[in-house]
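Have a look at the structure below before the remarks.
In this view, the complex is presented without one of its protein chains, the others remaining in place.
And now, chain A:
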Amino acid sequence: MTAVREGAAGQPAEGGAGAPHVRERAAGPLLLGVRHHGPGSARAVAAVLEAYEPRVVLIEGPPEGDAVAELARSEEMVPPVALLAHAVNEPGKAAFWPLAEFSPEWVALRWAVRRGVPVRFIDLPATHTLALSDADEPASGGGEEKPGGEGEETVPGGTDGGGAAGDADPASTHRKQGSGDGVRLDPLAALAEAAGYDDPERWWEDAVEHRGGGRGEGPVARPADPYEPFAALGEAMAELRAVHGEGGHERDLVREAHMRLRLREARKEFGDAATAVVCGAWHVPALTEATTVTADRQALKGLPRVKTEVTWVPWTHRRLARRSGYGAGIASPGWYGHLFAAPDRPVERWMTKVAGLLRAQDHSVSSAHLIEAVRLSETLAAMRGRPLAGLTETTDAIRAVLCEGSDVPLELIQDQLVVGDVLGEVPEGAPAVPLQRDLARQQRAVRLKPAAAERELDLDLRKETDAARSRLLHRLRLLGIGWGEPAGSRSGSTGTFRESWRLRWEPELSVRVAEAGIWGTTVHEAATAKARAQATEQGGGTLAEVTALAELCLLAHLPEALPVVMRVLADRAALESDVGHLAQALPALVRTLRYGDVRGTDAGALAEVAGGMAERVCVGLPPACAGLDNEGARGMRRHLDAAHQAVNLLARDDRDARDDKDDQAHRADRGDGDASGTGAEGPRPEPEGRPSGGLSSRWRGVLRTLAGRDRIPGLLRGRCARLLLDDGQLTDDEAERLMSLVLSPGTPPGEAAAWIEGFLAGGGMLLVHDERLLALVDRWLTEVPGEAFTDVLPLLRRTFAEYEAGVRRTLGELVRRGPVGDGDRGSGAGDGAPGFGAGLDRARADAVLETVRLLLGGARRDESEGVRV
């Protein structure tokens, strides 16, 4: 290593004097320094190749790729694609070299294979880069077992070796500074600064991408010698490297040594003039450096190796745009693609595309708009001193002219056009992707063979193997590989530790696996990446969908994806204005929490989100309950029950456990103030000074508010009262008071009946045991006026029909026996049941008989039994 570095420092690149090839190109190989993924570079490369027709093309990339280069000839290969190198034994260790339609490397590759010109990749072999990545990041271990999941750790090129096509190239280096590369020198930035630009990206666009062809008239109208710009660029880079040395890119020296060796071979074989090299502009000076073969060999000696394989995988524009992981860090692949593809007038054509998109979204855009937008972008470019309007100018113009200053439609444009939805394709013959290998390994490991015949599988999650199987199946489902579908459990067991699956391996699933290869090289990693993307990319869908995704993440054991999903979930919950949705999502979350326990997952984040969601339900519920019609009230009652259960479950596990006791004592009624500020009626406990209280106490406060407020439908008030009573939060006296309040003559009978339905639904034992309540209901019922009675009847019938036969019968008996005594409302008085008088007035009892028969409803048998007199 040291030897090389000295060589580089001691012999600055041979700038002008020692570089005869600059003018007289016949004297040396064609050195085409490019910006990776630069459309201008791509055009220029195409022009040079057309003009000089070299007999061999060398491309910056892993030499292992030579074997699969031929596939690029196929029509079925559609960029964006990526050259993927992975370690055979550890599919998780992989590096990608993405190529888009507008990448100079792709242009060169296609040109060469279509003409039968040999293609050679000349970068450091992946066998070394993959191995070196271990040395670079000893902490990250390797293989699919580590929790790294996506990107950075698994890709050796995350910081250097070539993860993105760029690695050490000028164009992408400065973009990568964010991912921990800040110390490196950004050669492009240095050049841009010299030219008086603050943004190196724009400088490159102005100086290189937009030059020459003028208003994009294509390669044909280039200056006489298409090689000239490359020569100039090479000189500039040479200057830069003379000043900055290797610029902190230490690995580059090794890579460049390898490039030189391969270049020498090619020159020997095909002659100088017939050799073309396409590589990052930064490397150009190094290729002309006068080092000796021995020195270069020396530099490559002793590099670690790992067995690797190379294949092509389809890529997407979105992944090109991603800044971390496998992304190439191109912010605007769609724009670049457009620049490359547009035969002329790129700005006008771009505006037309934008107009098409906006029109499809029902924005009215006229041709006059487009004319003005083009004019404005050109004026802006002129004012900013740029030769041609770039993406910034067009975006500014579109915002001002087409979008009326709003950023909302712009986001659509950004998403659909600037980035774009392009998906690449790879021909059938491409070698297997590592994901397939990994899947095969996993299938072996959990002893599940893919078979075309359908079979059922019952899993006991307490067993290690079964848990692993379940995880694998869930992950595959997440990846859209529907090998197993969850089935209803055959054993009928509802325990959370059981799972049933229906397995069936369809041949097309192999295709799915290949498609899923885009997400990563191991099942775990790919599922994690997919889950993250799903959560973030389309805003995650509805709240319920995100909740489901979170559940899936836990089931599939993807702890790395969980934080992202949780983040999105929390955001969605925050913006959700429908309490119903929140209340619906909450139980699923809480269930997931419980589930997580079974599987030994840490669900701390989940608990936090669930807690936050419960808070929001607490705040939002009272206003949401007001002014509902019958139908709405019934729906809300279900939400109320669900939320109640969920909150209780949450609170049970919670830190609140202790608080609860205090709260019971205090009877904190915080919800009252929370909800409306007007909770005038209803119990008013002493004011609470503490700024924080447990979740369950807050929830009870909400219930109390609801129970005591007039505007809330009777059904809900009754339900709240019941929930409080069941939790021991409402004394019997209090409950009786509430009931008598509702059942007093001032309340419309329909409302009262609804209250009774809410209060008594789901279990009649209450009435059996508290005869005072029964007496209240009884008394009220006798007082319902005749004309209202028919309205009330269905409600009551619905309430009582739900009870078990035994309960109904007991009730009937109680009613038959009649009240113990009107005057005595205390319990246990006299010889009758508490709350009832001693005597029985048969005549009166007979009178209500019909009513009771109707009330108790249900089967005839019950009636005859229950109300036998």
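To be clear about the criterion, a contact is a pair of C-beta atoms (placed from the backbone, for glycine too) under 8 Å apart; a residue touches a chain by one contact, two chains touch by 3 or more; residues count from 1.
By our rule, contacts and distances are computed from a predicted model.
S.K.: Can you pick, from "Carbohydrate ABC transporter membrane protein 2 (CUT1 family)", "Sulfate transport system permease protein CysT", "AAA family ATPase" or "Isoquinoline 1-oxidoreductase alpha subunit", the UniProt name of the chain not shown?
M.R.: "AAA family ATPase"
S.K.: For the chain not shown, which residue from A:H244, A:R264, A:R349 or A:R384 touches it across the whole complex?
M.R.: A:R384
S.K.: Check the options A:G517, A:G620, A:G694 or A:P749 and report the residue that touches the missing chain.
M.R.: A:G620
S.K.: With the missing chain put back, one of A:R375, A:R444 or A:R638 would touch it. Which one?
M.R.: Candidates A:R375, A:R444 or A:R638; residue touching the omitted chain: A:R375.
S.K.: Taking the full complex into account, find the residue in A:P450, A:P486, A:G612 or A:G750 that is in contact with the omitted chain.
M.R.: If we include the chain that is not displayed, A:G612 is the one touching it.
S.K.: Among A:A400, A:A440 or A:L741, which residue is in contact with the omitted chain in the full complex?
M.R.: That would be A:A400, which touches the missing chain.
S.K.: By the contact definition given up top, give the residues of chain A that touch the hidden chain.
M.R.: Touch set of chain A with respect to the missing chain: 364, 366, 368-369, 372, 375-376, 379-380, 383-384, 392, 396-397, 399-401, 403-406, 570-571, 574-575, 577, 612, 615-616, 618-620, 623, 673-677, 691-692.
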